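Every protein chain of the complex appears in place save one, which is left out.
Take a look at chain A:
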Amino acid sequence: MSKIIRLSEARRGDRGVIVQVGTHCHHEEHEVELERRLLELGLVEGAKVELLHEGLFGRDPIALKVDDMRVALRRREAASLNIEIGGEA
């Protein structure tokens, strides 16, 4: 049973595959910019992610394993990423 969630809603230990980067509401300059920066950091469709660590306050920020590297970001930014969890990955 796989389902698609926002990365910002993921909990420690969740793993899945990125299915969408960016909110696709491209009227806002900073949304476009954020999407490109996420992509440049390797957060691209098809990348395997696992949520490794959460911060103490509000479980924020989060540390992820993205393919074979580790990346930290805030849940605020993670909200523009969708991942599919519970699949074969």
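As a convention for this text, contacts are C-beta pairs under 8 Å (C-beta built on N, C-alpha and C of every residue); 3 or more make two chains touch, one makes a residue touch a chain; residues count from 1.
Assume contacts and distances are computed from a predicted model.
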Name under which UniProt lists the unshown chain, selected from "Predicted erythritol ABC transporter 1, ATP-binding component 2", "Ferrous iron transport protein B", "Glutamine amidotransferase" or "SoxAX cytochrome complex subunit A": "Ferrous iron transport protein B"
Hidden partner interface residues of chain A, rising order: 21-22, 32-42, 44-46, 52-58, 60-61, 63, 67-74, 76-77
